[in-house]
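First up is the structure itself, then whatever we jot down about it.
Apart from one protein chain that is not included, each protein chain of the complex appears where it belongs.
The block that comes next holds chain A.
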Amino acid sequence: MDSFKPKFFATSTKGENAELLVDLNSEYRDRRKDAVKRVIANMTVGKDVSSLFPQVVKNMQTEDLEMKKLVYLYLMNYAKSNPDLVILAVNTFVKDTDHVNPLIRALAIRTMGCIRVDKILDHLCEPLRKCLGDDNPYVRKTAAICVAKLWDLDQERAIENGFVTMLQDLISDSTPMVVANAVTALAEMQESSATKDVFVVNVAIMNKMLAALNECTEWGQIAILTSLAEYKPLDSKEAENICERVVPRLQHANGSVVLSAIRVIMMYMRYIKSEEFIKGLIKKMSPPLVTLLASAPEVQYVSLRNINLILQKRPDILQNDVRVFFCKYNDPPYVKREKLEIMIKLCNEKNIDQLLSELKEYASEVDVDFVRKAVHAIGRCAIMIDEASERCVNVLLDLINTKVNYVVQEAIIVIKDIFRKYPKRYEAIIPTLCQNLDSLDEPEAKGSLIWIIGEYAERIENADELIENFLETFLEENSQVQLQLLTATVKLFLKKPSQSQEIVHRVLQTATQEIDNPDTRDRAYVYWRLLSTDPQAAKAVVLSEKPPISAESSSNRISPGLMDELINNISTLASVYHKPPTAFMGNKAFSADAVRKAAVADARDEEQITGETMDSPSGGAPAAKNAMADLLDLDFGSSEPAYTSPPISSSKPVSNNGPNYSADLFDMSADMPSNTGVFGGMNNMGGMSGMGGMGGMGGMGGMGGMGGMGGMGGMGGMSNPPAQHPAPAADPFGNLGTFGAPPQQQKPATTQSSTVNDLLDLF
């Protein structure tokens, strides 16, 4: 035998199927078995061996269990392509379900359920009924899952034959594993059932499940815990009791059992009134969460994403544990990234020094992406904790002095934010920043430094020289930098008119005549017009006070509605992505459920959404609508007054969505593990929602484009995307005519476009 083994995967020269055919018909058992093995090997590598169907099935009638399993495996794969021949196998199946050996009985019923051919179904019901009542628990637990398989194919038949009722009875079975599988099957059926009455967890069922919880396998425990989460406790006392029964699971060695238990506890906390009890639960949850960090990196990753969620819901958890989240040198990048996020969330006045020295340490590591995130984190700490901002700035200055190119660039980007949070506090460091002018090659870093120069033009003696320096390459720059340069030059002019009249003139001329990007060009026109008609108004607009920024950008914060949904999904994919399940799943799996959930979400978010937005063509796709609702929700919770100011949001809600929708796309690309996948999903939604045009285009047009779109859209519907789309090219002069709106309304618009830019860039 041994010498044959490698041959299973070897490629033969020609007519392999013919060769196999001969062997399958051989009179020798060993030869036949080898042939079946080779068939399976071919199947594995993706070769089509369906033509051998009759010959393989002939070998099904055997006492050799291994052989039988192989044939069954073949059957499961190819039954669909040979539905007529499957009938050959039925007899053996039915006979096997009567076999004295329980293993064979179970195997037969398990396999039959996987053969999705109508002809088999006709013969499945009788054996299934028998197996559900089998006196061997192993057969019963297999039959329980088989009911779910049947349900998936033909719900009617499952109900008519009374299998659903039989399954419900199995919840009272004496063997814990049978209970667990019955729960698993029922829970799945409930999801796809139209009437939602297959599995309603009531007090009696809940008690039975709790009783089985202690004794079934780890996987069974997860199934039960998942279904427990569906139960709505009657009062606080009951919720407390259930939590007490679930708490011991936190000590389980399997991380997914722990997370499933945490989900139940987090959900039940909503019903518990006693603050004392909740405190106790939180205390008990902390150590197991920390312990999850000792598991395999992939499990750690899932845990960290969930810890991130739990921290947002219950900031009091893990307060003293920031150290355990310090990165190990050899953690995989995805774990380091998540740990960093959590460190920032746990950062407070007490641990900031420790954290800063740790972050500084990371800034000297090799992984560029991680280093940048660490530098960025320092900036976020500065914005979060006022008292520590000076220490953070000093660390950033130290890092700038290392002259490592990407560290310097990232540091400058975050320093711009610090300037926005604490205006006029750290002007003294501007000269240091300006020293690094030449090493900047990324648009974002350049844009940030230019913004700082423009904002503090009156304090920087040679501001005009610096701007001049950047202007040399004005035409080659990325549109984002161009926009910043434009604004900075105008600021400079307004602050020091004597020095820079010539510059501003030149810039506006170049921007309006030589640049094709409508955003840059249009902004130049706006400035020009503003400056020529009323310089005082221009001053009021361009040099107006900026709204302060908060540590977390609006796109990073999770709305309460979404948060509740994510808590209900702890440990699942949704909790990893921090997105509702509908955002990444095909609609068909939960279609009925999705509608229900979307309805709930809509109702919840109603007061936050203007009527017109609801009416916007959403293509009737509940999934998209749900996602949109969440996005809008994020949007309106943002810290920017421009967005919520009534004239803009009510007059043009659709164009208003533009930047935020895209903002979210970008946020996802930064946050989510998979660019392609997410984009795929989002595009899908965009297409259905009818706003996809905007969002998608904004995404393609790049950051600058989006900022422009948001701002302009509010003013006069000039939301034409950048050049890729041959939408009617807006004639800037024509549009200028529509600027009948008073300057106050333009003011938020101009500041906003840079604000949006900044936020997008940052978070």
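Basically, a residue touches a chain if its C-beta (ideal position, glycine included) is under 8 Å from a C-beta of that chain, and two chains touch if they have at least 3 such contacts; residues count from 1.
In this section, contacts and distances are computed from a predicted model.
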item	value
Chain left out of the displayed complex - its UniProt protein name, from "Glucosamine-6-phosphate isomerase", "Cytochrome b-c1 complex subunit 7", "superoxide dismutase" or "MHD domain-containing protein"	"MHD domain-containing protein"
Hidden-chain contact residue, picked from the options A:54, A:287 or A:315	A:287
Residue among A:145, A:397, A:437 or A:563 touching the omitted chain	A:145
Touching residue (missing chain; options A:301, A:419 or A:451)	A:301
In chain A, positions touching the absent partner	5-6, 8-9, 37, 40-41, 43-46, 63-66, 69-70, 72-73, 76-77, 100-104, 106-107, 110, 113-114, 116, 136-139, 141-142, 145, 148-149, 152, 175-178, 181, 184, 188, 214-215, 217-219, 222-223, 226, 247-249, 251-256, 258-260, 280, 283-284, 287-288, 290-291, 294, 296-299, 301-303, 306, 323-324, 326, 328-330, 333-334, 354, 357-358, 361, 364-366, 402-404, 569, 571-577, 581, 584-586, 589-590, 672-674, 676-678, 680-681
